[in-house]
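For this view, one protein chain was removed and the others were kept in their places.
All chains are identified by letter, namely A, B and C, in their written order; residue positions are counted from 1 within each chain.
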Amino acid sequence: MRLIFEKHKEGRRGFSYAKPGVPAARPLDARYRRKDNPHLASLSELDVVRHYTNLSRLNFSVDTNFYPLGSCTMKYNPKFTERIAGLEGFSGVHPLLPQLSGGGMLAQGSLEVLHATERLLAEITGMCAFTMQPLAGAHGELTGAMLIAAYHKDRGARRKYVIIPDSSHGTNPASAAIAGYEVKVIKTSPEGYMDMQEYKKSLDKDTAAVMLTCPDTLGIFNPRIKEIADMAHEAGALMYYDGANLNALLGKARPGDIGFDVVHINLHKTFATPHGGGGPGSGPVGVSDRLVDFLPIPRVTQRTDGTYALDYHRHKTVGYIAPFYGNFGVILKAYAYMLRLGKEGLIEAAEAAVLNANYCRVKLKGHYDLVFDKTCMHECVFSASRQVKNGVHAIDIAKYLIDQGYHPPTVYFPLIVKEALMIEPTETESKETLDSFIGTMIEIARLAEEDPARLKEAPLRMPVKRLDETKAAREPNLRWQP
Amino acid sequence: MRLIFEKHKEGRRGFSYAKPGVPAARPLDARYRRKDNPHLASLSELDVVRHYTNLSRLNFSVDTNFYPLGSCTMKYNPKFTERIAGLEGFSGVHPLLPQLSGGGMLAQGSLEVLHATERLLAEITGMCAFTMQPLAGAHGELTGAMLIAAYHKDRGARRKYVIIPDSSHGTNPASAAIAGYEVKVIKTSPEGYMDMQEYKKSLDKDTAAVMLTCPDTLGIFNPRIKEIADMAHEAGALMYYDGANLNALLGKARPGDIGFDVVHINLHKTFATPHGGGGPGSGPVGVSDRLVDFLPIPRVTQRTDGTYALDYHRHKTVGYIAPFYGNFGVILKAYAYMLRLGKEGLIEAAEAAVLNANYCRVKLKGHYDLVFDKTCMHECVFSASRQVKNGVHAIDIAKYLIDQGYHPPTVYFPLIVKEALMIEPTETESKETLDSFIGTMIEIARLAEEDPARLKEAPLRMPVKRLDETKAAREPNLRWQP
Amino acid sequence: MNYIPHTDKDIKEMLAAIGVSSVEDLFNDIPVALGPKSFDIAPGRSEFEVTQALKNLAAKNATHLTNFVGAGFYDHFIPAAVDAVVSRPEFYTAYTPYQPECSQGWLQAIYEYQTVICELTGLDVANASLYDGGTALYEAAMMAVRLTGRNKIIMDSGVNLIYRTMLYTYTSNLSVEFMEVPVAHGQSSRQELLKHLDDKTAAVILQNPNFFGAVDDHSDIVKEVHKFGALAIASVYPVSLGMLKSPGEAGFDIATGEGQSLGIPLSFGGPYLGFMSARKELLRQMPGRIVGATVDIDGKRGFVLTLQTREQHIRREKATSNICSNEALCALRAVVFVALLGREGLRELAELNYQKSEFAKDALSRVAGVEVKRSSPTFNEFTVLLPRPADEVVYRMVNKGFACGFPLGRFYKGMENYLLVAVTEKRTVEEIRKLADSLEAVL
Partner (left out) sequence: MNYIPHTDKDIKEMLAAIGVSSVEDLFNDIPVALGPKSFDIAPGRSEFEVTQALKNLAAKNATHLTNFVGAGFYDHFIPAAVDAVVSRPEFYTAYTPYQPECSQGWLQAIYEYQTVICELTGLDVANASLYDGGTALYEAAMMAVRLTGRNKIIMDSGVNLIYRTMLYTYTSNLSVEFMEVPVAHGQSSRQELLKHLDDKTAAVILQNPNFFGAVDDHSDIVKEVHKFGALAIASVYPVSLGMLKSPGEAGFDIATGEGQSLGIPLSFGGPYLGFMSARKELLRQMPGRIVGATVDIDGKRGFVLTLQTREQHIRREKATSNICSNEALCALRAVVFVALLGREGLRELAELNYQKSEFAKDALSRVAGVEVKRSSPTFNEFTVLLPRPADEVVYRMVNKGFACGFPLGRFYKGMENYLLVAVTEKRTVEEIRKLADSLEAVL
């Protein structure tokens, strides 16, 4: 499709304003004014709507396609949460209203949503308190790392390292580094767990924290996780829990009970808020009691009369990590989702998610190399190494899946698995959908043996064929030029 | 795609209700209960949403395609009208509220919308009063025919005939017939106008009315229309105006000024309310002063204090033609549209619509037979007769256009034109869109000469190829069978 | 203008191509004398201004009242997923699927809708929609007249009064004769109905539940109707079909009804949805669009508009009906609504309406001076007799925050003290209790 700028026609207008209706003001001095004429596109409303509507039709999405993108929990986003987020009583509220004097009473509805969501998440994870401010999972990690630093600093220590297994999500080491930590990477043992020998060796009085993902990015629950936590605590380090995969564990295990000190959760994964083509997300952070004092301000508190207020007066706080109270619109949807599902619904979600992943695992393990042949949690990770022998790579499998109407699993992640294919079906997909996906995967395995060229040429049914990514990186063309 | 019923799985639920929370009532006697179990589909919310979302993607629509379907005025439907219709203050109002005692005050907003729209339409058409009740254009015609009957009856006459030109829309004769009239059809002269000789002959004291479409279905404004009206009036007949094509004439001519007695308007055409895949529409009927007393009840009236009320006490009324006040949700969008455009906007719409149609007419007349080679109004009608010589019919042109991403023009209508191609671009389409459509039409004309097979095999890019309509009619399969 | 893309340059170029010098020239066919005498329309306003103005009007409607008004039009909850689907522009900005290859989505959806209507009503064939329940009933009556060649119609007065008045309006110039038969103890009066039945009768029209909320089993009447070669027409409330005997089970030939309850907002009276189904033998006299399954040239299943020779655009004055645009988008709402609920859900919805309505009967019957009419079973609406004019009571109840029902005296002479109360699944126990308490207070 042509770019919106390529459809520009001087003089068109897709949106108009009323005349100001005020006497003309003294014009702003020319030196403050821009001289150039930005090359924005001018089109009618129809042109704009048709352009973006037709663009949208070029995407795969949960509402149109099975989307088993591992580690991303692409579950269905119930429509009623969109309706709620669209209520003007929520979407129209200026975030500074409760900061006006007496203004708390002007936003009691929104403050209650924040407070109630915090309490729900605390119960779900077994943590003591939550901040809803982090704007995505990685932002939660950074917040968590800063809380950890504040904790150690408060105790007079400046610990330097954060221990992270090599199977972790890329955001973990990146967040730790950005918070000012050096990262010690621990290898994964052949059994699929963090190497305990190496872990023990790395742990010392300079260890600020251990960051784990649980279930980990291989979809596995490490049965020795409590031992790992205890060892860290003995060494005076804190335990960080990357809760992006919490969907597997709702009502089954709680990081707080295991002994974690900091937890972040991806509302856009576990709690069914839409992924929005890459965001917005929301990454609330929960803490054990020893970290509560360090949480970002403002905190939402409940007064004895049941009303809600903002609390700024927390002298140990790390400070401000978001402009206001988090991605409220996202939090609201997650809250509605939790109210809707309730206890049984959340447990059922975890169970069905794990059931679906194991079903895929078992049905496909005769056709693809299963990286660790054991019960998985919410996702299962295969390697295309068997197919590589015929020159078929994970990417070829992915591209052929696209032609069959499936969004591919996550490929080449986790990095520690060669030719990884990481399948996370989520609980919202039916057995019928899984069966036909599995059928296609088996067909692909057959094609890899018998007719690999068919896979290498895919996709053929999309608006473009395979794209030259090297050219994109070597000769960056990152914007339309007039 | 599979049918929703073919995706059924017993036990699934896409929507649930809360428990009643009341003590169990005495069960209804079994003789009143249904014994069978209707074969409805049971699916999860995702399954349902994915099914219908993917079905939607198989349609062409204004928001995704140029849609020059003649006589249907497929103009763009501004998005803000949808937002307004979605306001709970409008969508949630029970129609009987104003019929409760004192209830008029409970629905003043909606009553004002109805009253104001009536007044706007009256000014736009030059008619004396409007009823907003008719639920579509054809329903307006029927209402109009009943008004005409009531008028004549009131004057003690039972006139039998309604005169209708053969170029009229099929609903005109159908509506007249259903209202109890016999239809006299007048041929179209070679110049494209109703044959005046024949008309004169047909007109007599048994003529109840003359039903004209203006501009007519050939896209032509009959300059002798006033003469026609005067002749009818002299014969004691009333003049009916099918205003489905009013888009061409906004601010240019008014049926009331010409002397028409009854007018219906298609809000879903001229006033930009969406066509909804076939409906809902709205077909308000305007009348000259001598017909006001016969309008359906209730009427929305304005009290001296500025408030609105419903008036039932009109002893000459034809009665009730709709359950309430018309398709309120549609009327509301049309009202918003009129407020938005205002005087200049409405005139501009007419001008651009006529400009677009004439541009297509002139650009294509070298390639297709123009039925009447003269300035057209909102649409231009070609015949594929030139192409038929190479075995290419209007339908083949239509199907090839589909493959190029264009919704075809109306084909084989009006019936009086052989192999008709009726192109109504509407004012919301840009010159660029017209130019590329015209380019494709010219290419088709070339293919018709050089490679007709290419056209006969189209469409190839749609979910289905050409469908067997004869089989559909001969062996009706009108529902899924369990 | 945001909806008109023409720039001055565009207009110039286009005029040049056409060969005229101004846009006005294109209107030369309109005699000067026919120019508009007036066109006094206010100047256009911005999207923001119009939106604000209409928000202000919306705020002038009372939406805070707890609603117990029904009378054929019910306050049911609409799942958000229904709105999500119908707001796909590929649905709502398309038109009638004349070109099947680029309209398979719509055609399949309508085919599915037709199936749902058939399944709900227990009949063989359904059309793609009619305007509303009233026009659907009128179309059914005319079908019967055409099919039987007779012109007498017997109508139970339990049929929604709104529909009855519509039928009289539509047929006022036709030679159709109506016999209206009063109800007995709320239900259809067998005695009266059979008295009028004869071999001139084209059809008997019955409604279930009837306007007063009474549930009936009309099988016995239908049998008698058929003995005289007449057709039996049922007017039904679709939600009740999750529980009540279907028209098909009761032997009816044609069923019609208002589909508003199936996911369509009340919206001050429209757009609504008229549905119709019938025995397959009556198919050729059905009005409206009908979608059928067929195959493409490769043998692949596809859907088309079919049996169009019944319709106005082919048959003109000889068509079975004049309907052209119908209520497709509302039909889509209905099919999505039913798909979301599924078999179990529709049954549960009906049961909930019944249970809550029975609870409300109990609660109201405890209010001093209020008599709940119990001569016949009801579904989700029932009649109560008040110790004073219902009109007054309704008026006072508005101040208590209730639209507490419909005063039957507005439609029926002599029923001034009667109130028709509807209770849907949306009404909570608390609301019902508060209704009773408030009623007690205002009486």
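Side notes on the structure shown:
Criterion: a contact is a pair of C-beta atoms (placed from the backbone, for glycine too) under 8 Å apart; a residue touches a chain by one contact, two chains touch by 3 or more.
For clarity, every value in this text was computed on a predicted model and none was experimentally measured.
Although it is not drawn, the missing chain touches A, B, C when the whole complex is taken into account. Only one of A:358, A:387 or A:440 touches the chain withheld from this view, namely A:358. Of the candidate positions A:236, A:345 or A:452, contact with the unshown chain belongs to A:345. Annotation: of A:95, A:391 or A:439, A:95 touches the absent chain (contact as defined above). Although one chain is hidden here, its contacts on subunit B can still be listed: residues 9-18, 43-47, 49, 53, 78-80, 82-83.
The chain not displayed touches subunit C at residues 2, 47-48, 51, 77, 79-80, 84, 87, 89, 340, 425-426.
In the analysis below, only the chains that are shown with their structure count from here on.
Contact counts per chain pair peak at B-C.
When chain centres are defined as mean Cα coordinates, A lies farthest from subunit B.
Separating the centre of subunit A from that of subunit B, both taken as means of CA atoms, is a distance of 48 Å. Note on chain placement: the centre of subunit B and the centre of subunit C lie 19 Å apart, centres being C-alpha means.
Between the CA-based centres of subunit A and subunit C the separation comes to 46 Å, rounded to the whole angstrom.
Shown for subunit A are the residues in touch with two or more other chains, namely 9, 12, 44-47, 49, 53, 78-79. Shared contact sites, meaning residues of subunit C that touch two or more other chains, fall at 1-5, 10, 45-47, 79, 81, 83-84, 89.
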